[in-house]
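Got a structure here, written out as structure tokens. Questions coming.
Left out: one protein chain. Kept in place: all the others.
Note that the chains take the letters A and B in the order they are written out, and that residue 1 is the start of every chain.
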Amino acid sequence: MWNRIDKFFGISQPKKETTEHINIAKEKIVISEDLETNLNNLQANLSDSVDFNSKDILLGGNQNYKATVTYIVSIVNQQYLQQEILKPLMLNIKFTSPEDTKKNIKQLVQQLPLPIGQTSFIGSLNEAIGEILEGKVVLFINHFDQAFVLDIKELASRSVETPQIESATRGPQEAFTENLELNISLIRKRIRDNNLMIEVHKVVARTKTDLGVCYINDLADQEILKQLNNRINNLDLDGVVDTGYLDQYFQDNWKTPFPIFQNTERPDKAIHNLLEGKILLVLDGTPFVSIIPTTFIQFFQTPEDYYDIFYVGSAIRILRLIATFITVSLPSLYISLVSFHHELLPTDLALTIATTRQEVPFPSYLEAVIMEVSLELLRESGIRLPGAIGQTIGIVGGLVLGEAAVNAGLVSPPMVIVVAITAISSFVIPDYEAAIPLRLLRFPLMILASFFSVYGIMVGWLFILIHLCSLESFNQPYFAPFAPIKVTDLKDSIIRVPLRLMGQRPHSTANQQKDRQTRKGESKDEE
Amino acid sequence: MKNKKSDREMIANRQLVFIIIQITVGTGILSLPRQISLVSRQDSWIAVLLGGSYWVFSLFFIYKLGSQFPQQTIIEYSEIILGSILGKILSLTYVLYSITITALSVRIFIMVITTYILPKTPVSINLSIIIITCLYLISKGLKTMARLDEFLFFVLAPAYLVMIPTILKSNWWHFKPILGTGIKEIFDGSLITTYSFLGPEIILLIFPYIKEKKNIFKSSLISLGIITLTYLYVIIITIGYFGVETLQYILWPTINLLKAIKIPFFGRLEFFLIFLWIAIAFTSIAAFYYMASYSVAQFFSLKNKLLSAFILLPIIYYLFFIPKNIIEVFEYTEIVAQFGTILIFVIPPLLLLITKLRGLGHESQANNS
């Protein structure tokens, strides 16, 4: 682990930069037997921060056993430190032979009845600094060339709440939080499998954020894992605040508008993907967990699809795909029908539209662009405002403005309907991240349609399809199971077949075991 | 170039099936019923079956030739077989052939677009739009093309399904008397189908990229079967609806067919067909363009296929404007079809024969891979 971090330091920092932090990290400093030297070194690196604290104590009250407890105040449980660490250290250590420190001190400290799960000895000062910054307490003892690490960190975090973004009508209502360990516990408590692997990497030079890589050892594809490790090691960033940073750096094709990884705040969704042989990236400090590798169709699936009966799940999925199509191409279709090919409209409808458009001063493509832009404005303003005001914006924008625009003869009522349907459809797409590019794609399509009518729309769609087909997520085809076609996977794409027919994991992305359940489980099902 | 291609670049045999289907079914499908029924009359459906069956032999020879040189394309091994000068000439003919057929397909495509969708838009702009889309696909490479073809095959199936309502209005007397036209006419008609069947020769170029080389013949036969069935379907429906005599007065019978159907609410199915046909034709044009640019890249040993596609651009633009009108376009397609017949039906068996006589090639490698 330490080597890896070292490697990061080596890679991540620019050559010209020569701050002390990096110097320390570069030249590995061994903990010396002299307590003062150690403290000086530490102070050189950490003294600037206000919340760094070092307290000199005497072990067992003995003058010969000087020691210093170092920690960062803000991320350590202070009460625990005082009662369960300082008190035993200062009072409870019994020295049998006062002179023979070097031999016995390690044993003594180890034998000390401290109610702490994670303790260890480390030999290098660099490591010590790392541990302190992580929220651990490091004990330096005079005449002893190792430091004792006690993990009593307490980071500010919120408790487990219901999902905010991906709310669901059915299924577990827990959501991930910003705390890595809590998140891992949410995963761990759902999978009691000894093959569930959780690796924690410290990524990035400056923030040293914990990145948990979570997978099931005998399901996840080793090739993808290897690649992922490679990319994690090559990560060159100042700081990682959200998994979004990682997504953008792990992509094969960074020019794509589509999200290459799915982020979720729902543990049940994460588990579902783990069981399909995928890998989770759990980043400390963000409630969103990345799923690797992702296919495009995943953005149109929600956990409820699996909880409801398959008719409902399938119907809703088909509805979502229709909504996607509408979101991307309804305004452009409207333009091409109203400005180019009126004869495609049924006669009565064409006459109705023509009647409503008599007074409208704009050509239809301009009208459509204006309306769609104002829709995006409305949506964006609604998001940033606090709840109650956000709703007001919706009412003002949607009802009052639309009504007024129609009455003033600036836009035609059919256009308002088209825009409204487009807006509603775009909200049907369950994944917010995936909905944004799809929503934006309708603008180029509208421009194409205003020049080339249906020909432009088709060419636009071909561009989108070519792009989707060319995308890969960790060398796994992004647009699977449609292209390349995986017939067995189609049962969980546009529709969802009954769970008992989904005996196999998806073939679209590589994984080790094809069969989902054992035979025994299946026969049990039959009864 | 003898080293094996890495597994990541390979395309599956299933994808080969769809590539062949999409490259072949394209611009020809709109006018085929008229052209074939001019000669074979009510027995055109037999002629198209016959026309498809010729390809079994040519596909067999293409496959055999390819498996002699499993890691090379025809541009590369023609020099090995025929020596550098003759080989270069042969490669050049293939290059020329693929460029010409690209230009002609684009020409037919643009004619339909300008007729039905954009009569006032300048032709060169319509042309540029489709060419840019082709360039984008070429820049993404064979793998993306394979995936796109695979996906579009299923998406575009409705284009054929919308023709079904005409079956109800078909007059089956149009097909009688069966075999009444004479064997010679049926045979002649089967030769007319050639233009519509051009495309499977892409195997000669992408052979090294196909995963299971042993099954290439099988895959290409499957696609040939699907192509023939598609044409058969279109021909039966159009003749059943229009009759042979009426067909001769209609430029694109497959589109006009839908002009007749009046379904409630949505009256104009022919535009729906054209809308989907844009994609059908695009996959064909893009694949031919890919073929042309890939063979040019190999011929001049260019690394970048996109670069060679750009080099070809002015040539395609030039060839595009050569035919004066639609009659000349159809004349040119016939010439290209004859040219293609030689390249596809005569050259591969000849090359194979020379390979065997000179003891070149390595059959064993093909079996191992």
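Everything below uses one rule, namely that a residue touches a chain if its C-beta (ideal position, glycine included) is under 8 Å from a C-beta of that chain, and two chains touch if they have at least 3 such contacts.
Here, contacts and distances are computed from a predicted model.
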Legend entry - Per UniProt record, name of the chain withheld from view ["Ger(X)C family germination protein", "Molybdopterin-binding protein", "Branched-chain amino acid ABC transporter permease" or "Acyl-CoA dehydrogenase family protein"]: "Ger(X)C family germination protein"
Legend entry - Partners of the unshown chain among those that are drawn: A, B
Legend entry - Among A:201, A:317, A:357 or A:505, the residue in touch with the chain that has been omitted: A:357
Inset, instruction - Using the definition of touch stated at the top, determine which of B:99, B:118, B:186 or B:352 touches the missing chain. - result: B:118
Inset, instruction - Give the residue, chosen from B:89, B:183 or B:260, that touches the chain omitted from the document. - result: B:260
Inset, instruction - Against the chain that's been left off, what residues of chain A make contact? List them. - result: 338-343, 347, 350-351, 353-355, 357-360, 363-365, 447, 450-451, 453
Inset, instruction - Provide the residue numbers of chain B that touch the chain removed from this figure. - result: 115-122, 125, 128, 132, 171, 173-174, 176-177, 180, 241-243, 245-246, 248-249, 256, 259-262, 267-268, 310
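Convention: only the chains that are shown with their structure count from here on.
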Inset, instruction - List the centre-to-centre spacing of chain A and chain B in whole Å, with centres computed as mean CA coordinates. - result: 46
Inset, instruction - Can you check the complex and tell me which residues of chain A touch chain B? - result: 340-341, 343-344, 346-347, 451-459, 461-463, 465-467, 469-470, 475, 477, 479, 482-485
Inset, instruction - Flag every residue of chain B that touches chain A in the complex, lowest number first. - result: 8, 12, 14-15, 113, 117-118, 121, 126, 129-130, 133, 136-137, 140-141, 143-144, 146-148, 150-152, 154, 265-268, 271, 274-275, 278-279, 282
